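Every protein chain except one is present and positioned as in the full complex.
Which chain is which? They are A, B and C, in the order written, and residues in each are numbered from 1.
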Amino acid sequence: MCRWLAYYGDPIPLELLLLRREHSLIDQSLHSREGATTTNGDGFGVGWYDEPGGEPGLYKSVHPAWNDRNLRELAAHVRAPLFLAHIRASTGTAVQETNTHPFRHGRWLFMHNGLVREFPTVRRDLLLAVDPELIPAIEGSADSEILFHLALTFGLEDDPLTALERMVGCVEEVGRSHGVEHPIQMTVAASDGERIVAVRYSSEGESRSLYFSTDAQALKALYPDVDELRALSDEARAVVSEPLGDLAGAWNPVPESSIGVVGPGRDELYRFTPRGPKDPAPSERESLVPG
Amino acid sequence: MCRWLAYYGDPIPLELLLLRREHSLIDQSLHSREGATTTNGDGFGVGWYDEPGGEPGLYKSVHPAWNDRNLRELAAHVRAPLFLAHIRASTGTAVQETNTHPFRHGRWLFMHNGLVREFPTVRRDLLLAVDPELIPAIEGSADSEILFHLALTFGLEDDPLTALERMVGCVEEVGRSHGVEHPIQMTVAASDGERIVAVRYSSEGESRSLYFSTDAQALKALYPDVDELRALSDEARAVVSEPLGDLAGAWNPVPESSIGVVGPGRDELYRFTPRGPKDPAPSERESLVPG
Amino acid sequence: MCRWLAYYGDPIPLELLLLRREHSLIDQSLHSREGATTTNGDGFGVGWYDEPGGEPGLYKSVHPAWNDRNLRELAAHVRAPLFLAHIRASTGTAVQETNTHPFRHGRWLFMHNGLVREFPTVRRDLLLAVDPELIPAIEGSADSEILFHLALTFGLEDDPLTALERMVGCVEEVGRSHGVEHPIQMTVAASDGERIVAVRYSSEGESRSLYFSTDAQALKALYPDVDELRALSDEARAVVSEPLGDLAGAWNPVPESSIGVVGPGRDELYRFTPRGPKDPAPSERESLVPG
Partner (left out) sequence: MCRWLAYYGDPIPLELLLLRREHSLIDQSLHSREGATTTNGDGFGVGWYDEPGGEPGLYKSVHPAWNDRNLRELAAHVRAPLFLAHIRASTGTAVQETNTHPFRHGRWLFMHNGLVREFPTVRRDLLLAVDPELIPAIEGSADSEILFHLALTFGLEDDPLTALERMVGCVEEVGRSHGVEHPIQMTVAASDGERIVAVRYSSEGESRSLYFSTDAQALKALYPDVDELRALSDEARAVVSEPLGDLAGAWNPVPESSIGVVGPGRDELYRFTPRGPKDPAPSERESLVPG
């Protein structure tokens, strides 16, 4: 339905990933290879942190990303150590800025590719599950915006991993109570400006594609002559709906039903387990990082 | 906050009222005289019926009405026997087409000037009062859109006068339960394509301005030389936030707390009495028509 | 680059051709089969005549046609005996309403698929060739808008066939004076509200695709059971960049270097011969209509 990317590392101009790749996000807006639709032209958004953990800025538009001049300007002039970008392919929901990702709450950004199945049917029950204090902040009609407010309701700001598992648990519970077989399909990214949390999950176990970039230090050793790699800091990492280019060894599929954390220090990858809204956080998480 | 007009009569080009008056609706978008704001530049909408009782068409835009070329084109080329038009001045809610009026449900159109006070606080409770079947149709974040869906919930399609009274009763009940002294301020118009129902009401008894035009037959007798009047059929009537011109005797203020019906046959004007969502329809209505 | 269609016949709702075909113009905005690009998402326009020979109305937008709700509304509510519609794929020129087609001058509409090669280089000389009185009417930066004003300069309103040949002759002369081998590539439609003039031509003799629909009377005889055909009057005819469906025998390619006229009476098709801006109109035209 949509395509997205998230970047963490030393500050780079946004355009390095949004525009200046063979298969950049803007290229994907016209020519997605792995998405459900090749065209993602129903608006876009980018959220960036001026510095780690600061208040993020947002630029959103209902224009297609490929012909929006302001996006090119912004991408050339804004540098950030962490940013999220998203291009949308609507499946009927209104094309309006409040339906474009990433969504923001305080320091947090959130974006989603996929869908809540039979959303018209379950929308009211999901709204009821949102913390009443958060209801005024809902401005659009997208399922993704409600997902975000569910995650906030369930503790995103304190324990993001558990909150995202509760969010999915809630959606699956509500969906199944309405007879929906596979209530949710998603890849999701959330950030507080210090790290990126990314999930690949679907009720049916066949999730939309998601990739993370190989460790930049290793990549630079592998390809000492590739200029664009030299610009990256050793810790730089991107998580993307589909690879930004064809460099062998540069992109790794995220496993099904997993949740990763990219940020300072060693990156993590765990099994993702939907849980009830009131289920406690797990005492320990099963790591999926090899070796 | 906003300005609107509604027309009923023989088919006329929309531009006759939207553009070709000294103080047309488009003039009001820049120079409102009686509104809370002089500029109403946060989008607009027009809904029209090709024929009485048909499915209405809608044109909505987030551009200011005064510089939207498409509106001028449409207004010059579309003729209708009944139409509603609205220009918006947002008080912070997102400027998006789904927040512009008129709203539509089947054959019904609805538009509103005013506000639900402390809407963020009462929004969730009002949503809960909406028929669950109607929730999927809510696309924006405006108080007015919820008002419309409350009216539909309370029987707008069957008994519009009672439904609008229940809508206000519900909003006042919810508002007061949250400590809001004067929960609602409004002028409202609704139509099924055959007649226009218009209300002027506010909890505090000091409602936004509303006028209805003098009987066209009488006006033509009064001003036999005014060309623009000759184009109007005898039954033609407009209901407007503020007069479209300065012709003496042409415009009459709608009384406080009243509801009028404009359509085939003699027009009606009654006292408007908020009532509980489950209160029965009144057996008789108090007419405010003089004589 | 772009896709377009033109319709002449008894009044039909625009949506019949814009939306309600297997491969309607809106479908082509996402999935063009024969165009240089599959996506035509850089704005669109539709121009229609309320009655033959009247002043046309225009609706233009920079949004992609597939997600523009106003277009769907208009297409459902406007009926016209003659209309032109165009979806744009920009090759870098600004995405703005003044660059979308059709362009209008008085009763005339004009639209174009293709390009003036090395337009930045030849633009000034082409502007100089435009009647100075027409210069104030140029609002955008598209080559097509200048083509239209050249055609007007060379007599479009009096003798459209000769004017279009002079327009091409002028562009080829200017282009070649700047060393451009194949100065123009085009399919073009122009209309005064009574008939459609359509051209398929390119300097290199390999023009963009163009089709005209088979005589509606013949089609109805061939497919007596196809509902959508029964709605068409016997004289109804469409000219399109690519067929709107797969009905065998319904669509015929327009020959290279030809100009056709669709309107009341027998339709015509002639050889198209570029000529100098001051060359006289031909005394006779070579018909390409088979025996």
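Here, contacts are C-beta pairs under 8 Å (C-beta built on N, C-alpha and C of every residue); 3 or more make two chains touch, one makes a residue touch a chain.
All values reported here derive from a predicted model rather than from experimental measurement.
Considering A:Arg69, A:His178 or A:Arg230, the position touching the chain not shown turns out to be A:Arg69 (whole complex).
Annotation: of B:Leu19, B:Ala36 or B:Val95, B:Val95 touches the absent chain (contact as defined above).
The omitted chain makes contact with just one of the residues C:Thr37, C:Ser141, C:Thr214 or C:Thr273: C:Ser141. The omitted chain makes contact with chain A at the following residues, 48, 50, 57-61, 69-70, 73-74, 76-78, 97.
Within the entire complex, the positions of chain B that touch the omitted partner chain are 30, 38-39, 41-42, 62-64, 66-67, 69, 90, 94-95. Where chain C meets the omitted chain, the residues involved are 93-94, 96-98, 119-121, 123-124, 127-128, 132, 135-136, 138-141.
We take it that only the chains that are shown with their structure count from here on.
Taken together, the touching pairs cover every possible pairing of the chains.
For the touching copies chain A and chain C, the fraction of interface residue numbers used by both exceeds half; the interface is of the same-residue type. Counting partner chains per residue, chain C has residues 69 touching two or more of them.
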